[in-house]
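All protein chains of the complex are present and in place, except for one that has been dropped.
As written, the chains take the letters A and B, and residue 1 is the first residue of each chain.
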Amino acid sequence: MGHGTVTTGKFPLGHHWGTPNQQLEAGKMGMWLFLATEVLIFGGLFCAYIVYRNLHPEVYVTAHHYLDTTMGAINTVVLLTSSLTVALAIRAAQVNDQKWLKLHLIITIVCAGAFLVIKYLEYSHKFHIGLLPGEYFTASSVNIPNPDQVQLFFGIYFLMTGLHGIHVVIGMIILGCMLYRSVRGDFGPHYFEPIELSGLYWHLVDLIWIFLFPLLYLIH
Amino acid sequence: MGDSNATYLNATKGLKSWLVTIDHKRIGLMYLASVLFFFLAGGTFAILFRTELFTAKGDLFSADTYNSFFTLHGVIMVFLVIIPSVPAALGNFVLPLMLGAKDVAFPKLNLLSLYIYWTGSIIALCTIIFGHVDTGWTFYTPYSSNQGSSVVWMTFAAFVLGFSSILTGMNFVVTVHKLRAPGMTWFRMPLFVWGIYATSIIQVMATPVLGITLLLLIMENMVGIGIFNPNLGGDPVLFQHFFWFYSHPAVYIMILPGMAVQSELIAVFSQKKIFGYKFIAFSSLAIALISFIVWGHHMFVSGQSELIAMIFSFLTFLVAIPSGVKVFNWLYTLRHGSIRLNTPMIWALNFMVLFTIGGLTGLHLGTMSVDVHLHDTYFVVAHFHYVMMGGTLMTFMGGIYYWWPKITGKMYNEKWGRIAAAGVGVSFMVTFLPQFIMGAQGMPRRYYQYIEQYEKFHQMSTIGAYMLGAFFTMGAVVLVMSLRGSNFALDNPWNARTLEWTHTATPPVEHNFIGQPVVMYGPYDYDAPESSDTLESLAVRDGQTSETA
Partner (left out) sequence: MKEGSNNLIDKMVHYKVPAENEYWIPDGVGGFFENVDWLYNWITIISVVFFAAIIFPMWYYTWKYNRKSVGDKALNQHDHSFFLEILWSGGPLIILFVMFYYGFQGYLDMRIKPNNAMEVGVRAYQWGWEFSYNEDFEGNATKCETKVSFNEPLLLPTGRAVNFLMTSSDVLHSFYLPNFRQKGDVIPGRYNTVWVEAPEGKEGTYPLFCTEFCGTSHSQMLAEVRFVKADEFNAWLKSKEKVSCGGVSLERGKNIYSGVCQACHSLDGSKKVGPSFKGLWGREEKIEGGSSVTVDENYIKESILNPNAKIVEGYPPSMPAQELDEDEIKSVIKFIKEQK
């Protein structure tokens, strides 16, 4: 135990850790805490959502018709798939299957990309007809009974999906780094912590979408 | 590391070695410098607007200037000074040492959070210089939602600072769980660590909600989403719920670290085991938990339902119990002790007096019908200065003086240190006691000019503020002079029992300890002389003993 970086096999042990296990556990705990803060961030938005749904239930019912349920459903499937593949990537690292490790990561990233493309299509349609939040709401062409409040729904819609979208982008960057490191050959049965943690993050991003989808698209 | 003269201060040299350091001690020190700088800035604003308040009429500067000054004062003091003060500055330095760890769990993340703090504060500074923010530190909507870009930037700064706070909190939680030295059981942790641990939990759990609230506010300003805008079907009061859901726990983010330092000071300067260790430790956790569910006591007159107000009032009172438990245990620790009135102890006694007053007047505010009268008057202003400044800031100062020898290796002038500390205590009373009286008399807060009836109280308060400025300056001079002097500190000048004093040199070496410390005794085991001798012998350098005259 000295200072600087000591390498045991392929495991880069920080200078202040006693054993690799200690470091791994700490990393995992840190990640869980981080995920908790993410849940709380979205929790705040969900609260806002609930408050306004209680205040203006009719608005939510009218407005959600302008969301494209098919596209939303496709996106749900896409994200679920990516969640599966990222889990398989971790598995591949554990059993030292370098080829599938890379392949699964690639599939995951492609799914994330597909998700964003579909989201882009949805967004651009709304931009086009002016279903925008706040001041920019100009959906005069659309026949909505009380537009003043409908814009609120779209405010919340764009905020929630937008924030989620940012998370997807960040996830893609992280997974990209993981892919790069896999290609470099960093990971194997002795060291797969970063992939595992990135996977955790990615699951969370999925999970949030699983909540967003019914809350926004499937209102009765 | 073999060189016994190498300390963390001179192990590597040059500005760059500081800017890219991942040593928690250096990071803590940089936080300390920044926090003190901002304290000076916030205090300067206070001195300026207190001068305006010297007369009833608004005659020194314009109303808008006054409004932005108290806003900046509040924002700086809360987000840039008090919240990072003890945890980020002292906590960073001391916590790993106390645990017998070589660093915090994620040293790079630690450095990152310092940079995030700097980014946030630079944004805040730019807003101060180029913009005009006059919403108060509470940013209430709808006033704040159409004040233009300055508000957006200021909230963005607070948003960024929030992330710094979250990362520091996460780092400490994991450090406490995973990096305790062999033998450092949970109940052998110094109470400082317990306090910081409880604080970190609140930081991690509450700050994200502030983040999303500020984000919503930014969106409100930029695209007019309308969530807080009644004209668009939104609810302006919802903002207050969001804001206080964070900011009430935040006041305990401020006080718990203060209490954490207080426990150390009281035990060490009475040379006694702390009384009711477990009660103090668990009361921190109790405060942390209850603090999440009392936010509504800031909104008794906002038109929320009576039932909800009642629940909040009830829970508010519950928080007083663990706070009281701490105060009584500190008091009882003094009994039969061997008390030394060194500078840190004077700060600690200031804390006892001022925090008790602040806490007890919190009870006036928690009582619903009385709060209706006192809400948003100077009574509230006095209350929170007593708890924030009389509480946290006093122990922050106490902590600085207490760990100063460890941090710098130099001893300051005790006489002038004591005078400065006692002077601050007295000036504090002169400044803020009159505010209770005029608050009860009905003087509303955030008033640029006021009716003549209150003039005499305001004048006293202003004079007190000048005195505060003078004594804080004296305190700062004492510290600066010590750096230039050659009064080198002993390894354990206070005869403390925690690892940062017993197991490492003064100032500590780069990776804290030579070898892995093994803990055999509790943090305040003054009754184990043989043990303490062995503990100390490890750390004694150059044949010095641990007792000073």
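The working rule: a residue touches a chain if its C-beta (ideal position, glycine included) is under 8 Å from a C-beta of that chain, and two chains touch if they have at least 3 such contacts.
Since the model is a prediction, treat every value here as computed from it, not as a measurement.
> Which chains here touch the chain that is missing from view?
Even though it is not drawn, that chain still touches B.
> Pick from B:Asn110, B:Ser313, B:Thr392 or B:Thr506: which residue touches the chain that isn't shown?
B:Ser313
> Taking the entire complex into account, which one of B:Ile122, B:Leu331 or B:Val518 touches the absent chain?
Looking across B:Ile122, B:Leu331 or B:Val518, the contact with the absent chain belongs to B:Leu331.
> Return the single residue from B:Leu112, B:Met368 or B:Met429 that touches the missing chain.
Checking the options B:Leu112, B:Met368 or B:Met429, the one contacting the hidden chain is B:Met368.
> May I ask you to list the residues on chain B that touch the chain which is not drawn?
Answer for chain B: residues 56-59, 62-64, 67, 134-136, 140, 142-143, 230-231, 236-237, 270-279, 300-303, 306, 309-310, 313-314, 317-318, 320-322, 324-325, 327-329, 331-332, 334-341, 349, 352-353, 356-357, 360-361, 363-364, 366-373, 375-377, 437, 440-442, 444-453, 524, 526-527, 547-549 touch the chain left out.
Assume only the chains that are shown with their structure count from here on.
> Determine the centre-to-centre distance between chain A and chain B, using the mean Cα coordinates as centres, and give it in whole Å.
Distance between chain centres, rounded to whole Å: 35 Å.
> Under the touch definition given earlier, write down the residues of chain B that touch chain A in their complex.
Residues in contact with chain A: 1, 101-107, 109, 166, 170-171, 173-174, 177-179, 204-205, 207-209, 211-213, 215-216, 219-220, 223-227, 231-235, 238, 242, 510-511, 516.
> Write out the stretch or stretches of chain A touching chain B in their complex.
Chain A residues touching chain B: 1-3, 14-16, 18, 22, 25-26, 29-30, 33-34, 36-38, 40-45, 47-48, 51-52, 55-56, 59, 132-136, 148-149, 151-152, 155-156, 159, 163.
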